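A single protein chain has been omitted from the complex, and every remaining protein chain is retained in its original position.
As written, the chain order gives the labels A and B, with residue 1 at the start of each chain.
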Amino acid sequence: MNFKRIYKYGSPPNYFRLCLKYENWFTVPGFLLIIIGCYGGLFLAPPDYQMGDAFRIIYFHVPSAYLSMSAYAYMALAALVGIVWRSNVAFSVAKSIAPFGASFTFLALVTGMLWGKPMWGTAWVWDARLTSEFILLLLYLGYMLLHASIREQKKADRAASVLAIVGVINLPIIHYSVVWWNTLHQASTISKLSSPSIAGEMLWPLLVMIFGYGFFFWGVICRAGATELLKREKRSNWVKEYVEEHQS
Amino acid sequence: MNIYLKIFVREIKVSMKRWSDILTGVIMFVLVALIFPLTVGSDQMFLIKIIGPVMLLSALLASLISMQNIFKPDFLNGSLEQLTLSHHSLNGLVLMKILSYWATSSLPLVAVSVFIASTYYVTGTSLIAVVITVLLASTTLVNITALAAALTLSVRYPGALMTLILFPLSLPILIFGSKAIEYSIVGIDSSGPFYFLTGMMLLSFSLGPIATAFAIRISLD
Partner (left out) sequence: MNRNLLQVESLELYREDHLIFSDISFQIESGDHLVIRGQNGSGKTSLIRTICGLTQADKGKVLWNEASIDKSLFNYYEQLSYLGHKNGLISELTLDENLNYGLDQTDKDGQDQVINGFRLTDLKHSLIQNLSNGESRKTALSRVVSSKKPLWVLDEPYANLDSDSISYLNNCIGDHINTGGIVITSTNRDDSIATKTTELLIGS
């Protein structure tokens, strides 16, 4: 891959067009997969012999948790690209990932607590993965708050990006220190795909949901990133042309 | 004399003249640590159990209350600009500032921690373990603090923001520091947590000044 091509597609107008063009390639499959996954998970999958129907919340908990972690990594990657190439596109992607990442983190926390209630008898248990999910939420909030408190957009982008990158270096350390500190959570449910510890008819809706969440996420980021970019580039000619084109 | 050494000496000298800032951190450290025996009672077994987290929490709060002092005065009087515009490595200069800040803000805490730990009935080798833990943890803490301070230089009221940045990043230090103290008091082999703290110290001193210097350039923009 050569850099000229990256520059070409990474230029704001091109990125904007690409986003609008391919947005539905993510959103539509995302929705379909989520609907299929919901149906499979909530109706087709048999109830767990231990947890009964309560286990079905994993179809929302696990994808949210996966996405919350990977979204932070994507955000930090975009932040790094933004700092290295001073790319407004990358900064807008990073900035628009933050609120969605935080939302999925929040969702993972809430569903985890709902799951914990029948499982452990209490909504909150100081177990390792819930706790590091909570720390992740703090990292997202730190990024967003830092970005919001610096008035100058360019400065806010760069400062918050430094924080995101430092956060991503620290994330594994935080995660493992919390794991080491206390482990109560049941072992990861599908990490060993070769011999999954849950039955196939329970597993496939989960995988479908994970992919559905992922597609949906990227669809949303396409739109949010493009909107953010439009706001930032409002002085440039391509935005003026675009607006004139679409006014009539 | 080497330029970096000169800057280090200058920073120490300036901090000595701003002695009230140093004192603020120490007072915070002592007060937080003394609140626990005064509120939860002076039961020896219990105090020995909580000494680890108390030490690290007090150190965290002390660095939080004095963290503005590391770059803000220089930011306001313009000498930070001059530092950035010198032809010496900014990373090196920032490292010197961090080291001198550590020497003036954290070393007093290390000294005071001996006194605090004895009021918590810690004795013998455990006392040494407490001191070493505070010493090791404060080196990482000072790097994280410096980064958070540099990132928020241009924010007018950065209090809550600094806490939000500082807390998640310093969590591993709090956990392992507490474990190091707990293990050595209980008598389990505590080398694991100590290795971890040392590793974090090296990591934070190798990446911290670079990130902080970069953050300073951003904040001056």
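Here is the rule we use: a residue touches a chain if its C-beta (ideal position, glycine included) is under 8 Å from a C-beta of that chain, and two chains touch if they have at least 3 such contacts.
On a predicted model such as this, the values are computed, not experimentally measured, just so you know.
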item: Which displayed chains the unshown chain touches; value: A, B
item: Option touching the unshown chain, where B:S42, B:N77 or B:S206 are the choices; value: B:N77
item: Contact set of subunit B toward the excluded chain (per top definition); value: 1, 3, 6-7, 10, 13-14, 17-18, 73-74, 76-79, 81-89, 220-221
item: Touching residues (missing chain, whole complex) on subunit A; value: 86, 151-154, 234-235
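Keep this in mind: only the chains that are shown with their structure count from here on.
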item: Centroid distance [mean C-alpha coordinates] between subunit B and subunit A, Å; value: 33
item: Subunit B partner contacts - residues on subunit A that touch it in the complex; value: 135, 138-139, 141-142, 145-146, 149-150, 152, 154-155, 158-159, 162-163, 165-167, 169-170, 173-174, 177-178, 180-181
item: Contacting residues of subunit B [partner subunit A, same complex]; value: 147, 151-152, 154-155, 158, 160-161, 164-165, 167-169, 171-172, 175-176, 179, 196, 200, 207, 211, 214-215, 218-219, 221
